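We show some of the complex, not the whole, and keep each chain where it was.
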Amino acid sequence: MIEVRFHGRGGQGVVIASEVLAKAAFKMGFEVSSFPFFGVERRGAPVTAYARIDKNPIRIKSSIYEPDYIVVLDSTLLKGVDLLEGLKPGGKVLINYPDDKTLPEISDRFQYYTLDATAIAATHGIGSKMTPIVNTAIMGGFAKMSDWVSIEAMLEIIREVAPVKKDENVEAAREAYERTREVAV
Amino acid sequence: MPKMTIPEEEHTYPGSTGCPGCGANLVMRYLLKGLGERTIISIPACCWAVMPGYWPSNCLKVPLVYSAFEATGASISGLRAALDMKGVEDVTVVGFAGDGGTVDIGLQSLSGAAERQTDAIYVMYDNEAYMNTGIQRSGSTPWGAWTTTTPVGKNHDFKQEQKKDIMAIMQAHRVPYTATVSVAHPEDFIKKVAKAKAIKGMKFIHALSPCPPGWKANPMYTIEIARLAVDTHVFPLYEIENGKVHVTRKGKGLPVSDYLKLQGRFAHLTPAEVSSIQSAVEANWAILLEKDDSGT
Amino acid sequence: MRQVMTGNYASAYGAKLSRAEVIAAYPITPQTSIVEKLAELVSTGELKAKFISVESEHSAMAACISASIVGARTYTATSSHGLTLMHEVLMWASGARLPIVITNVSRAMAPPWSVWADHMDSIAQRDTGWLQFFCSSNQEVLDTTIMAYKICESRNVMLPAMVIEDAFILSHTSEPVDMPEQEAVDSFLPSFSPELKVEIGKPMGFGSLVKPDQYMEFRYKAMLAMKAARERILRVEKEFKQVFGREYGGLLENYRCDDAEVVLVAAGSTAATAKDVVDSLREKGQKVGLARLRVFRPFPHEEFRALASKVAGIAVLDRSYTFGVSGAFFTEIKGSIYDCPKRPAMKNYIAGLGGRDITPKILEKIFDDIQLFVKRREETDVEWVDVAGLPRRWH
Amino acid sequence: MTKSYEEIPLTPISNTPSTMNMTGLWRAFRPIVDISKCKRCTICWKFCPDAAIKLVDFVPVIDLKYCKGCGICSAECPAKCIEMIKEGIE
């Protein structure tokens, strides 16, 4: 079973991101389950979501404590709580991070991928200029980072779930896929 | 020399867990500036039940009693009775509820509190929907607005009913004092609150409270939107003291579209719909002016 | 001084003698004369209290809750639909750990509309975290009201209590009641001064939002409080006896159970009638007894286990029925003695719903039946008493 | 983090100031005050929903531990001396 944890802020579509992953994996024949952290958080407050992907039907309903992947939709969260808590040794981390900055000091037990999803979303006019919506772009990046979910499945689902600007969202994800890169720390 | 136009002392702490730009946060801030520390507040389920933060966090510097969603009116009657029995008379008892908790599920106990002349101030912060549960329609949602339960569907739906006129309902209860207040006009707000505090009996304050996520608005425009509500006469500022109406701010009489266009929840409205809102607002304003005793 | 009064007046005087400070109540048959009497006592100044005229029972309880939070002793009374309308805020009161006392005049639920005795309304509150006292006489109603405050307000309890009297059968029956002197009650029951209350000048939020990582600990404390209530009930009753000379048998009153072969478990007014029946059957040589379920919450676990070790059969009379199961008393008693070494034969009798009269004759037949049942247990262990259309006759 | 049942009160009593919540971390945009332009009108202070602005000699000092970056101060400043800049990683 693969377990993924998502970090973002209230209003950023973190829950949607986890659902997109689940749906894409489902489309590829996996069994899936995704869920938010169950909170009453307000806009801007850190929120968490989760996804499980497996070959077999998923029955377990408890939370994820030791994920294989971590996705960070908002790099400013790196300042807050320990985002990498529980990540399995060798686990992978995808961070929405400005292309022109280098990652701050961070544990070297994991693999890191970055992607300037904010810039990409802005380019494609997703969300407002002030607050671009990055969840579709970041999922393009996820397809790159993981070797088990295809970018095609991801794009299909993004087209399905995006309420408006379907093409733009798909394009953003595709671009994100291409621009995601592993970084050394 | 510069001067503060509202009292300096704060009765709220930073660190409340409301959204950035939340109007309700300001409603509380101004309210307590007007009332001071000898105040006790009852809050039912609503955004403000969450905003003090998870236990043991509290952003208020005055005592706060949580109550069941429908029970604010009963709660303040209970508080007042108990304090009276204890001989504590110089304390202002406040019921502080959202619009849903006031005009819908809390209306009955509010009405009861008014009928039994509970000596208290009831403040409704009106973000015009059930926000704590994620933007569902309330009786106070204005006609034309999108909410998650008044979706904009294929048939161009939206809220089909008029906003409940809680000021008129409270007026029908013949309470000694009711007033509308706006976060854009804190001086007026605080003056009215202080006035209410001095009057015996049940006082009702209706505060328009912009909600950036619920109104699909940029948080930086919270004050601007509130100001436009007054200037377009969508939400006139007035008070009614023993039946006498007094408009406290005439506003600029701007077109309602100025107000609506800053809010995504009205984005679907056709020009015809907007102008029907315009007419309704004008009619209400005319009626209000007619009742206005200020001049006389 | 002994005087003849109804159960409802006994309730009202119980509240008055306890010096309830805030009373909020809404009328409902057959509770009304409690409220009327209290309104009168307040209006004549005999009782110094605030009487809040509320617009519903939900508000009655909510007003009591807020008043209690700031340290007032509170009282309300209701029945059936009124009690069930309070359901949400009953849970609130126990969760907030407020020692509110309510009288519930236990009555049937609609539909069918019925104003008569039935325990369904009270039983349906068994999960709300309230102490529940079923009374069998007007004297007990009055005395229990006073004791309830003393039990509930103790520091290690701080939970609300429900004093239950059967609709009409107690509420409207006049019988002699010894009315304690106010001074005696005052020295027995000190004024209410909770450790934790909301006070001006002490900013605090009372009843905040708690995350999953902490909620259970608060519930655990309430569980401990209910445990403590058990001991407290016994101690307060002992003290009460010392001052007033009356006692009620703890949580489960054993009446002629010592050498009994079979016992009847019953609560409320039926248990009073049953004492007569036990006496008369004893005269006929039958070894029968009555275990009067006086306190349903906390449940008298130990008492039932002790009883189970002594008797061969237990007849449980429920004046309510939980659809899909059986009477609530029956299920819970069986649950309680499940792992006792000796397992008496147990049978449930559903009787008296919607005010159907429970006569001595019926109780006699129940005693007959349980004695038979002990000998040859049948398939059905839940029997509806006195239902037209069923073969067995009960008169 | 979870407290023992013995350490907690009967029912949740909140009496810790909400300054325990680092709500400044929620901020997406940061207000930067250009003090040189400030007219000391105190309007920004007046309208901050989070009471995150302190006045020092009538000049705003924003407490970034709690400022949520709503931008109201920036929008309302008549002298336009508060700019909102996107929060970065420092």
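General remarks:
In this document, chain identifiers A, B, C and D correspond to the written order of the chains, with residue numbering beginning at 1 in each.
Simple rule for what comes next: a contact is a pair of C-beta atoms (placed from the backbone, for glycine too) under 8 Å apart; a residue touches a chain by one contact, two chains touch by 3 or more.
Note that the structure is a prediction, hence the values are computed from the model and not measured.
Stoichiometry of the full complex in this file, given in the displayed chain labels: A x2, B x2, C x2, D x2.
As a convention for this text, only the chains that are shown with their structure count from here on.
Chain centres here are Cα averages; for chain B and chain D they lie 23 Å apart.
Mean C-alpha positions place chain A and chain C at a centre distance of 57 Å.
Multi-chain contact residues of chain A (touching two or more other chains): 10, 40, 42-45, 130. Annotation for chain B: residues touching 2 or more other chains are 17-20, 22, 50, 52-53, 55-58, 64, 212, 218-219.
For chain A in complex with chain B, the residues that touch the partner chain are 10-11, 40-45, 128, 130. On the side of chain A, the complex with chain D involves touching residues 9-10, 42-46, 74-80, 97-98, 101, 104, 130-131. Residues 17-20, 22, 50, 132, 212-213, 218-219 of chain B are the ones touching chain A in the complex.
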